[in-house]
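In this view, the complex is presented without one of its protein chains, the others remaining in place.
Up next, chain A:
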Amino acid sequence: MASMTDEDLKQMSQDERAKALGMTTEQLTGKSLYIEFDPEASERYTYPWSHDVDFNKRTEIDTDALSTTEVNNAIRERMKEGYGTIVLKNPRGKHSLGVGILNKLNLIVDGSCGYFAIGLIDGPNVRITGRVGWSCGENMMAGTVVIEKNAGSTFGAAMRGGDLVCRGSVGSRTGIDQKGGTIIVGGDTGALSGFMMQRGRMVVCGNAGKNLGDSMYDGTIFVGGEIRSLGVDAIEAELTDLDRQWLTRKLTQYGLMPDKGVDHFTKVVAGKQLWNYDNLEPSEKKLIL
(Lines give C-alpha, C1' and ligand atoms only; values in the text may rest on other atoms or scores of the structure.)
Protein backbone atom coordinates (compact mmCIF):
# COMPACT_ATOMS: atom_id res chain seq x y z
CA MET A 1 0.00 0.00 0.00
CA ALA A 2 2.65 2.45 1.06
CA SER A 3 4.53 2.06 -2.21
CA MET A 4 1.48 2.80 -4.32
CA THR A 5 1.15 6.35 -5.51
CA ASP A 6 -1.83 8.34 -6.68
CA GLU A 7 -0.31 8.33 -10.15
CA ASP A 8 -0.20 4.52 -10.12
CA LEU A 9 -3.84 4.40 -9.14
CA LYS A 10 -4.84 6.82 -11.87
CA GLN A 11 -3.36 4.54 -14.52
CA MET A 12 -5.35 1.51 -13.37
CA SER A 13 -8.80 0.39 -14.41
CA GLN A 14 -11.52 0.46 -11.78
CA ASP A 15 -11.24 -3.28 -11.20
CA GLU A 16 -7.43 -3.24 -11.05
CA ARG A 17 -7.51 -0.33 -8.63
CA ALA A 18 -9.89 -2.14 -6.33
CA LYS A 19 -7.81 -5.31 -6.33
CA ALA A 20 -4.59 -3.36 -5.77
CA LEU A 21 -6.21 -1.83 -2.72
CA GLY A 22 -6.98 -5.22 -1.24
CA MET A 23 -10.65 -5.43 -2.12
CA THR A 24 -10.26 -8.74 -3.92
CA THR A 25 -13.15 -10.67 -2.48
CA GLU A 26 -15.87 -8.25 -3.43
CA GLN A 27 -17.52 -8.42 -6.84
CA LEU A 28 -17.20 -4.86 -8.04
CA THR A 29 -19.50 -3.57 -10.70
CA GLY A 30 -20.83 -0.19 -11.64
CA LYS A 31 -20.60 2.26 -8.82
CA SER A 32 -19.83 -0.20 -6.02
CA LEU A 33 -16.12 0.59 -6.02
CA TYR A 34 -14.84 1.24 -2.54
CA ILE A 35 -11.73 3.37 -2.44
CA GLU A 36 -9.04 3.04 0.19
CA PHE A 37 -6.22 5.52 0.58
CA ASP A 38 -2.57 5.35 1.28
CA PRO A 39 -2.23 6.21 4.98
CA GLU A 40 1.24 7.57 4.36
CA ALA A 41 0.24 9.90 1.58
CA SER A 42 0.40 13.56 2.45
CA GLU A 43 -3.02 14.26 1.00
CA ARG A 44 -5.12 11.67 2.75
CA TYR A 45 -8.79 11.33 2.06
CA THR A 46 -8.67 12.80 -1.39
CA TYR A 47 -9.46 10.98 -4.58
CA PRO A 48 -6.64 10.37 -7.02
CA TRP A 49 -8.51 12.39 -9.62
CA SER A 50 -9.50 15.26 -7.35
CA HIS A 51 -8.55 18.82 -8.24
CA ASP A 52 -5.89 20.73 -6.37
CA VAL A 53 -7.80 23.79 -5.26
CA ASP A 54 -6.80 26.89 -3.31
CA PHE A 55 -9.29 27.97 -0.63
CA ASN A 56 -8.10 31.56 -1.02
CA LYS A 57 -9.11 31.58 -4.67
CA ARG A 58 -12.78 32.63 -4.73
CA THR A 59 -15.37 32.81 -7.47
CA GLU A 60 -19.11 33.31 -7.86
CA ILE A 61 -21.61 31.52 -10.08
CA ASP A 62 -24.94 33.21 -10.81
CA THR A 63 -27.31 30.25 -11.03
CA ASP A 64 -30.38 32.26 -11.99
CA ALA A 65 -30.42 31.42 -15.68
CA LEU A 66 -28.67 28.04 -15.38
CA SER A 67 -30.13 24.56 -15.14
CA THR A 68 -29.09 22.29 -12.27
CA THR A 69 -26.77 20.34 -14.58
CA GLU A 70 -25.17 23.55 -15.82
CA VAL A 71 -24.59 24.75 -12.25
CA ASN A 72 -23.02 21.47 -11.15
CA ASN A 73 -20.83 21.35 -14.25
CA ALA A 74 -19.78 24.96 -13.61
CA ILE A 75 -18.70 23.99 -10.08
CA ARG A 76 -16.50 21.25 -11.51
CA GLU A 77 -15.03 23.58 -14.12
CA ARG A 78 -14.15 26.15 -11.46
CA MET A 79 -12.53 23.47 -9.27
CA LYS A 80 -10.50 22.37 -12.26
CA GLU A 81 -9.31 25.98 -12.55
CA GLY A 82 -8.15 25.80 -8.93
CA TYR A 83 -10.93 27.74 -7.22
CA GLY A 84 -11.31 26.50 -3.65
CA THR A 85 -14.12 28.81 -2.58
CA ILE A 86 -17.21 28.94 -4.77
CA VAL A 87 -20.32 31.01 -4.06
CA LEU A 88 -23.62 30.09 -5.75
CA LYS A 89 -25.86 33.14 -6.14
CA ASN A 90 -29.64 33.15 -6.73
CA PRO A 91 -30.28 29.40 -6.27
CA ARG A 92 -34.03 30.04 -5.72
CA GLY A 93 -34.97 26.53 -4.67
CA LYS A 94 -33.29 24.68 -7.52
CA HIS A 95 -32.99 20.94 -6.96
CA SER A 96 -29.83 18.82 -6.71
CA LEU A 97 -27.37 21.68 -6.38
CA GLY A 98 -23.83 20.70 -5.39
CA VAL A 99 -24.49 16.98 -5.73
CA GLY A 100 -21.56 14.58 -6.05
CA ILE A 101 -18.67 16.87 -5.13
CA LEU A 102 -15.75 14.53 -4.32
CA ASN A 103 -13.21 17.24 -3.64
CA LYS A 104 -12.09 19.55 -0.90
CA LEU A 105 -13.93 22.80 -1.45
CA ASN A 106 -15.61 25.65 0.37
CA LEU A 107 -19.04 25.94 -1.21
CA ILE A 108 -21.36 28.74 -0.14
CA VAL A 109 -24.93 28.72 -1.37
CA ASP A 110 -26.30 32.23 -1.02
CA GLY A 111 -29.99 31.41 -0.73
CA SER A 112 -32.21 28.34 -0.60
CA CYS A 113 -32.08 24.97 -2.32
CA GLY A 114 -34.75 22.48 -3.34
CA TYR A 115 -34.57 18.71 -3.15
CA PHE A 116 -31.39 16.58 -2.89
CA ALA A 117 -29.07 19.50 -2.19
CA ILE A 118 -25.45 18.53 -1.55
CA GLY A 119 -26.16 14.81 -1.84
CA LEU A 120 -23.45 12.21 -2.41
CA ILE A 121 -20.63 14.52 -1.40
CA ASP A 122 -17.27 13.41 -0.08
CA GLY A 123 -15.18 16.18 1.39
CA PRO A 124 -16.44 19.72 0.81
CA ASN A 125 -17.43 22.23 3.46
CA VAL A 126 -20.78 23.71 2.54
CA ARG A 127 -22.78 26.59 3.98
CA ILE A 128 -26.30 27.29 2.80
CA THR A 129 -27.65 30.63 3.95
CA GLY A 130 -31.31 29.78 3.29
CA ARG A 131 -33.31 26.59 3.64
CA VAL A 132 -33.17 23.23 1.89
CA GLY A 133 -35.89 20.90 0.64
CA TRP A 134 -36.18 17.14 1.04
CA SER A 135 -33.18 14.81 1.20
CA CYS A 136 -30.42 17.32 1.82
CA GLY A 137 -27.08 15.59 2.34
CA GLU A 138 -28.44 12.23 1.26
CA ASN A 139 -25.66 9.62 1.12
CA MET A 140 -22.98 12.15 2.07
CA MET A 141 -19.66 10.49 2.87
CA ALA A 142 -17.57 13.27 4.41
CA GLY A 143 -17.37 17.02 4.85
CA THR A 144 -19.48 19.52 6.73
CA VAL A 145 -22.78 21.02 5.65
CA VAL A 146 -24.39 23.86 7.61
CA ILE A 147 -27.89 25.11 6.75
CA GLU A 148 -28.79 28.40 8.35
CA LYS A 149 -32.60 28.08 8.12
CA ASN A 150 -34.99 25.10 7.98
CA ALA A 151 -34.77 21.83 6.12
CA GLY A 152 -37.34 19.47 4.63
CA SER A 153 -37.92 15.78 5.27
CA THR A 154 -35.41 12.91 4.98
CA PHE A 155 -32.60 15.22 6.04
CA GLY A 156 -29.34 13.25 5.86
CA ALA A 157 -30.97 10.08 4.58
CA ALA A 158 -28.48 7.21 4.38
CA MET A 159 -25.55 9.48 5.19
CA ARG A 160 -22.31 7.71 6.08
CA GLY A 161 -19.96 10.39 7.32
CA GLY A 162 -19.32 14.05 8.01
CA ASP A 163 -21.39 16.62 9.88
CA LEU A 164 -24.78 17.73 8.57
CA VAL A 165 -26.14 20.67 10.55
CA CYS A 166 -29.43 22.53 10.30
CA ARG A 167 -29.78 25.52 12.59
CA GLY A 168 -33.56 25.59 12.17
CA SER A 169 -36.13 22.81 12.21
CA VAL A 170 -36.31 19.85 9.88
CA GLY A 171 -39.16 17.74 8.49
CA SER A 172 -39.97 14.07 9.00
CA ARG A 173 -37.80 10.95 8.73
CA THR A 174 -34.59 12.81 9.50
CA GLY A 175 -31.60 10.47 9.22
CA ILE A 176 -33.65 7.62 7.81
CA ASP A 177 -31.24 4.74 7.17
CA GLN A 178 -28.35 6.78 8.59
CA LYS A 179 -25.16 4.74 8.36
CA GLY A 180 -22.67 7.10 9.95
CA GLY A 181 -21.67 10.70 10.53
CA THR A 182 -23.45 13.28 12.63
CA ILE A 183 -26.74 15.05 12.09
CA ILE A 184 -27.38 18.12 14.24
CA VAL A 185 -30.72 19.94 14.29
CA GLY A 186 -31.03 23.25 16.12
CA GLY A 187 -34.82 23.12 16.26
CA ASP A 188 -37.41 20.35 16.01
CA THR A 189 -37.59 17.20 13.93
CA GLY A 190 -40.69 15.41 12.63
CA ALA A 191 -42.08 11.88 12.82
CA LEU A 192 -40.03 8.74 12.25
CA SER A 193 -36.69 10.44 12.65
CA GLY A 194 -33.87 7.90 12.87
CA PHE A 195 -36.05 5.27 11.18
CA MET A 196 -33.87 2.19 10.47
CA MET A 197 -30.79 4.09 11.65
CA GLN A 198 -27.72 1.88 11.54
CA ARG A 199 -24.82 3.98 12.73
CA GLY A 200 -23.77 7.50 13.57
CA ARG A 201 -25.24 10.11 15.86
CA MET A 202 -28.18 12.44 15.62
CA VAL A 203 -28.66 15.46 17.88
CA VAL A 204 -31.98 17.29 18.04
CA CYS A 205 -31.91 20.37 20.25
CA GLY A 206 -35.69 20.83 20.12
CA ASN A 207 -38.56 18.37 20.08
CA ALA A 208 -38.85 15.09 18.19
CA GLY A 209 -42.04 13.79 16.55
CA LYS A 210 -43.65 10.43 17.01
CA ASN A 211 -41.93 7.06 16.49
CA LEU A 212 -38.42 8.36 17.06
CA GLY A 213 -35.78 5.77 16.19
CA ASP A 214 -38.31 3.26 14.89
CA SER A 215 -36.62 -0.03 13.94
CA MET A 216 -33.16 1.43 14.48
CA TYR A 217 -30.37 -1.14 14.36
CA ASP A 218 -27.74 0.94 16.07
CA GLY A 219 -26.49 4.50 16.40
CA THR A 220 -27.42 7.11 18.99
CA ILE A 221 -30.00 9.87 19.05
CA PHE A 222 -29.86 12.76 21.51
CA VAL A 223 -32.94 14.94 22.00
CA GLY A 224 -32.94 18.16 24.02
CA GLY A 225 -36.70 18.71 24.02
CA GLU A 226 -39.79 16.53 24.21
CA ILE A 227 -40.08 13.20 22.42
CA ARG A 228 -43.64 12.61 21.27
CA SER A 229 -43.13 8.83 21.23
CA LEU A 230 -40.41 6.28 20.70
CA GLY A 231 -40.61 3.89 17.77
CA VAL A 232 -40.42 0.12 17.83
CA ASP A 233 -37.23 -1.16 19.46
CA ALA A 234 -35.98 2.32 20.39
CA ILE A 235 -35.20 2.73 24.08
CA GLU A 236 -33.85 5.42 26.36
CA ALA A 237 -30.31 4.98 27.67
CA GLU A 238 -28.19 6.67 30.30
CA LEU A 239 -26.33 9.79 29.23
CA THR A 240 -22.65 9.13 29.99
CA ASP A 241 -19.87 11.60 30.68
CA LEU A 242 -18.45 10.74 27.30
CA ASP A 243 -21.79 11.65 25.71
CA ARG A 244 -21.83 14.98 27.56
CA GLN A 245 -18.31 15.80 26.45
CA TRP A 246 -19.08 14.89 22.86
CA LEU A 247 -22.35 16.85 22.83
CA THR A 248 -20.68 19.89 24.36
CA ARG A 249 -17.90 19.80 21.82
CA LYS A 250 -20.15 19.33 18.80
CA LEU A 251 -22.81 21.85 19.80
CA THR A 252 -20.23 24.45 20.74
CA GLN A 253 -18.47 23.91 17.43
CA TYR A 254 -21.64 24.88 15.55
CA GLY A 255 -22.85 27.58 17.93
CA LEU A 256 -25.86 25.54 19.04
CA MET A 257 -24.90 24.93 22.66
CA PRO A 258 -28.03 25.47 24.82
CA ASP A 259 -27.73 27.94 27.70
CA LYS A 260 -28.66 25.20 30.15
CA GLY A 261 -25.95 22.83 28.95
CA VAL A 262 -26.50 19.27 27.77
CA ASP A 263 -27.55 17.41 30.93
CA HIS A 264 -31.20 17.57 29.92
CA PHE A 265 -30.67 15.66 26.68
CA THR A 266 -32.37 12.28 26.37
CA LYS A 267 -30.30 9.54 24.80
CA VAL A 268 -32.08 7.01 22.57
CA VAL A 269 -30.51 3.81 21.30
CA ALA A 270 -31.60 0.53 19.71
CA GLY A 271 -33.12 -2.05 22.03
CA LYS A 272 -31.69 -4.67 19.66
CA GLN A 273 -34.60 -6.97 20.17
CA LEU A 274 -35.59 -6.90 16.51
CA TRP A 275 -32.33 -7.25 14.66
CA ASN A 276 -28.70 -6.59 15.42
CA TYR A 277 -26.81 -5.03 12.59
CA ASP A 278 -23.16 -5.61 13.36
CA ASN A 279 -21.35 -5.48 10.04
CA LEU A 280 -18.37 -3.18 10.20
CA GLU A 281 -17.76 -0.48 7.66
CA PRO A 282 -14.70 -1.29 5.50
CA SER A 283 -12.69 1.50 7.11
CA GLU A 284 -13.52 0.10 10.55
CA LYS A 285 -12.50 -3.39 9.50
CA LYS A 286 -9.18 -1.96 8.47
CA LEU A 287 -8.62 -0.47 11.91
CA ILE A 288 -9.64 -3.55 13.85
CA LEU A 289 -8.43 -6.47 11.78
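Rule of thumb we're sticking to: a contact is a pair of C-beta atoms (placed from the backbone, for glycine too) under 8 Å apart; a residue touches a chain by one contact, two chains touch by 3 or more; residues count from 1.
As a working rule, contacts and distances are computed from a predicted model.
Only one chain is not pictured, and the protein name UniProt records for it, out of "Glutamine--fructose-6-phosphate aminotransferase [isomerizing]", "RNA polymerase sigma-70 factor (ECF subfamily)", "Carbon monoxide dehydrogenase medium chain" or "Imelysin", is "Glutamine--fructose-6-phosphate aminotransferase [isomerizing]".
Of A:95, A:127 or A:272, it is A:95 that touches the chain left out of the display. For the chain left out of this panel, the touching residue among A:127, A:210 or A:244 is A:210. Across A:85, A:125 or A:153, the residue that sits in touch with the chain not pictured is A:153.
Per the touch definition above, the residue from A:131, A:201 or A:250 contacting the chain not shown is A:131. Although one chain is not displayed, its contacts with chain A can still be listed: residues 90, 92-95, 111-112, 114-115, 129-131, 133-134, 149-153, 169-173, 190-192, 209-210.
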